[in-house]
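Below: one structure, written as structure tokens.
Yeah, one chain of the complex is gone here, protein chain that is, but the others are all in their spots.
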Amino acid sequence: MRQADKQTLQRILDENRKYTAMGKVADYIPELRRANPAALGLTVAAKDTGIASVGDCDTTFTLQSISKVISLLVALLDHGPEKVFAKVGMEPSGDPFNSIIKLETMNHHKPLNPMINAGAIAVASMISGRNVEERFQRVCGLIRMMTGNNGISLSEQTYQSEKATGDRNRALAYFMKSTGIIESDVEEALDLYFRLCSIEVRCSDLAKIGLYLANWGRMEGSDSLQIDPCLVQILLTIMVTSGMYNASGEFAIHVGIPAKSGVSGGIMAVVPNRMGIGVIGPAIDDKGNSVAGIRVLEDLSKTFGLHLFSEREERRIIP
Amino acid sequence: MRQADKQTLQRILDENRKYTAMGKVADYIPELRRANPAALGLTVAAKDTGIASVGDCDTTFTLQSISKVISLLVALLDHGPEKVFAKVGMEPSGDPFNSIIKLETMNHHKPLNPMINAGAIAVASMISGRNVEERFQRVCGLIRMMTGNNGISLSEQTYQSEKATGDRNRALAYFMKSTGIIESDVEEALDLYFRLCSIEVRCSDLAKIGLYLANWGRMEGSDSLQIDPCLVQILLTIMVTSGMYNASGEFAIHVGIPAKSGVSGGIMAVVPNRMGIGVIGPAIDDKGNSVAGIRVLEDLSKTFGLHLFSEREERRIIP
Amino acid sequence: MRQADKQTLQRILDENRKYTAMGKVADYIPELRRANPAALGLTVAAKDTGIASVGDCDTTFTLQSISKVISLLVALLDHGPEKVFAKVGMEPSGDPFNSIIKLETMNHHKPLNPMINAGAIAVASMISGRNVEERFQRVCGLIRMMTGNNGISLSEQTYQSEKATGDRNRALAYFMKSTGIIESDVEEALDLYFRLCSIEVRCSDLAKIGLYLANWGRMEGSDSLQIDPCLVQILLTIMVTSGMYNASGEFAIHVGIPAKSGVSGGIMAVVPNRMGIGVIGPAIDDKGNSVAGIRVLEDLSKTFGLHLFSEREERRIIP
Partner (left out) sequence: MRQADKQTLQRILDENRKYTAMGKVADYIPELRRANPAALGLTVAAKDTGIASVGDCDTTFTLQSISKVISLLVALLDHGPEKVFAKVGMEPSGDPFNSIIKLETMNHHKPLNPMINAGAIAVASMISGRNVEERFQRVCGLIRMMTGNNGISLSEQTYQSEKATGDRNRALAYFMKSTGIIESDVEEALDLYFRLCSIEVRCSDLAKIGLYLANWGRMEGSDSLQIDPCLVQILLTIMVTSGMYNASGEFAIHVGIPAKSGVSGGIMAVVPNRMGIGVIGPAIDDKGNSVAGIRVLEDLSKTFGLHLFSEREERRIIP
């Protein structure tokens, strides 16, 4: 990457670090509570021109809801869109990520989309494998492949904490079992869901996942697609409408980049055909999104012209 | 436009006409009930290469919810995004267009977005003007300018019917008055809203409105912007997340074109930097969208590569 | 009434006056805001043995929701239970009195019961009369008859304020118009509703209304029924399950006397075959009930054995 672009990234990081003070780290489990609220890191993995990291990119954090994108991809690979979307909707929701109301009031009891907890648990229940361990390894293996990082695995402590405190998710899952949305074993679906939320990554891993999707499922340096680009199109679109919890609409307007956030403060973003982006900023707002992370992405979008709708057809890109 | 492209449009129209049988015309007022359920028309207004219409493009119909895009634009021009979005949200909603639940259960009682009825009535209450007539003429004047069609006006009969049967909208409006979202006269806001819904257009008018937005507020043949392109960016993004009622998410995945539908069966769609599209197909589904109209747009999107996320950077376009 | 009983009433009033400090006067209109939060008055009108008042019984206040009992009676007299309960339910609600959610989510869109605002407005829409004034006079005339107080009329100022600030009730009414629950003119139904809420009374009037119901529609000193006692049975039962807003269940357990409260701080209570009770205490809780008024009634119930379920078959009564 050009030196000038790296300097711009550093400027963006520096100018938005102040927003870390406006959020709070998630506190429902000790592992998240221990995160440094002042941390902020950014990695950009651009097509052809390489990768650059600025800020606090060395610390590890758990995927949390970012894993919902990957598990949806695996379910789509296993069963195809028709079967998956028979059990989970495609519609954005105005409700908080862990809301149960719509499950009761909607006609078909389908969770509105795969990016809210209910939808992601339903998706986890569809992933193929002889047992939870095998299913987990299938999803984790895909992440290792995307990132080229074979060291990726789950944080045992986070997993145990998620499992111990996951009663709201258990409520969602048993409700869906009672309505037939979940057909397989509920506790296994939850176990897989908690494991996937607990996968540990760094900023650069998120950026590489993003780049893989920006390349429509092509590994950097290769010409061959590894997955049907239609599935990537689905992922990107759902990230636009539903990726940032019930702030997705505002994020789409202000930033305009397909993205998925997690309560650990991570955000994985994709500029199709151009780059993948990873951000970490553990101080989150009341909707679950990294406060400074959103500001960094907004600045990045405006600086480099990355909004999905831009006046100039030729968007300026990191070369 | 090239002859080959026109033929393709005709093929798309012919192949999707069968879907008109799967919907029903809106029946809450006589004017909508009288529409021909078998009708289907398509106009494409492409940048530089001109306009083409196929099918039943001669009949007039009322804008209905499509007017929500234009009234939002006028409110944004009058007050700027900050003030407008202090009263109405940016978030897509999983609820039907006329739902009142969220107004009661959301913390700030803001309607979720300007594309649902509650949000559009709130927007109407913010449009400047000494009286309802003046406010109406400001919005209608903008539509005349965009379309170059000075004959555009409201259907008096539809307006009277909307007004006479608009009790659900009245309920939404008085609720918002009680929570302070609407600060001006409720009946005037409703009167304006009903008038805007009753503006009569043809397919070609919708296509030209779409082209105006595709050109970021430039009139075809001109180089100068007439409005801030940031406002167009807001409109396009909201159309993606919320333009097709509570089927917006599905439409974004399958079609991937910013669009706004109305219960008259019209759809106005925008391919930024490329074209505006107008569709009419009065037979609508239970969410309020033209059944065949959606199929036409999906076919158009796949045939010409118009999805907002496409693998090939160079999308094929109508030349 | 025996001197000993009067002294007991005075003792009850004195001991519970401290609870007036735990509530606040309703503040949505100036007329209610002006009430003295420290006021507390109690009138008991016992069968055969006469009437006794203690505390601040001289001030006037408006009926507010207490009028819902009388307007229900008039609607029942006009149309009979079957027709009335085709439009409004008999079920207690766990929601606040002005909630609109259930109107949207219930299958038949019927307001749950006649004691919540939506139900009472629906009831008002059914009262017979050539115009609002005549309908008002019919209800007001019944109250004059019950109380023997021909001076009873509405507070013009309260009425005007209610009308000017009644947008939430307007929302409820227009919603019911849109679903067919209200068949007559919405604004007339609301006008009547606001007038009935604004009828001015004293504690003794409430006690006499209560005594009239305790006597099953017999005027004190008379042997002849003026209304079908079945209608009184309906009123008393609905007062038990739904008379104290969404604190009705708690009140039924702790006090066990059919009662109806208003946000002015008044409570009208009935001990069937024994007495009517009027209480005024303008400091209300967050559910809309007089804080000290509830305590006075609880003390009264325990002291005189008035709970609807009592171990001893022969309840002690004011002789």
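Lettered A, B and C in written order, each chain numbered from 1.
Here is the rule we go by: contacts are C-beta pairs under 8 Å (C-beta built on N, C-alpha and C of every residue); 3 or more make two chains touch, one makes a residue touch a chain.
All of these numbers come straight from a predicted model, not from anything done at the bench.
Looking at the complex as a whole, the chain kept out of the display touches A, C. Shown as candidates are C:N117, C:S242 or C:S264; the residue that touches the absent chain is C:S242. The residue touching the chain not shown here, chosen from C:L13, C:A35 or C:L112, is C:L112.
When the whole complex is considered, the residue among C:S67, C:S93, C:S178 or C:N289 that touches the unshown chain is C:S93.
Residue A:E104 is the one among A:E104, A:E133, A:E156 or A:D286 that touches the chain not shown. Listed residues A:I143, A:L172 or A:A247: the one in touch with the omitted chain is A:L172. Taking the whole complex into account, chain A touches the unshown chain at residues 99-101, 103-105, 167-168, 170-175, 177-178, 186.
Where chain C meets the missing chain, the touching residues are 89-95, 102, 106, 112-113, 216, 229, 232-234, 236-238, 240-242, 246-250, 252-253, 256, 258, 272-273, 307-311, 313.
What we mean here is this: only the chains that are shown with their structure count from here on.
Of all chains, C has its CA centroid at the greatest distance from the CA centroid of chain A. Rounded to the nearest 5, the angle that brings the Cα atoms of chain A onto chain B is 180°.
With centres taken as mean Cα positions, chain C sits 49 Å from chain B.
Mean C-alpha position of chain A lies 31 Å from that of chain B.
Here the CA centre of chain A is 55 Å from the CA centre of chain C. Contacts with at least two other chains are made by residues 105 of chain C.
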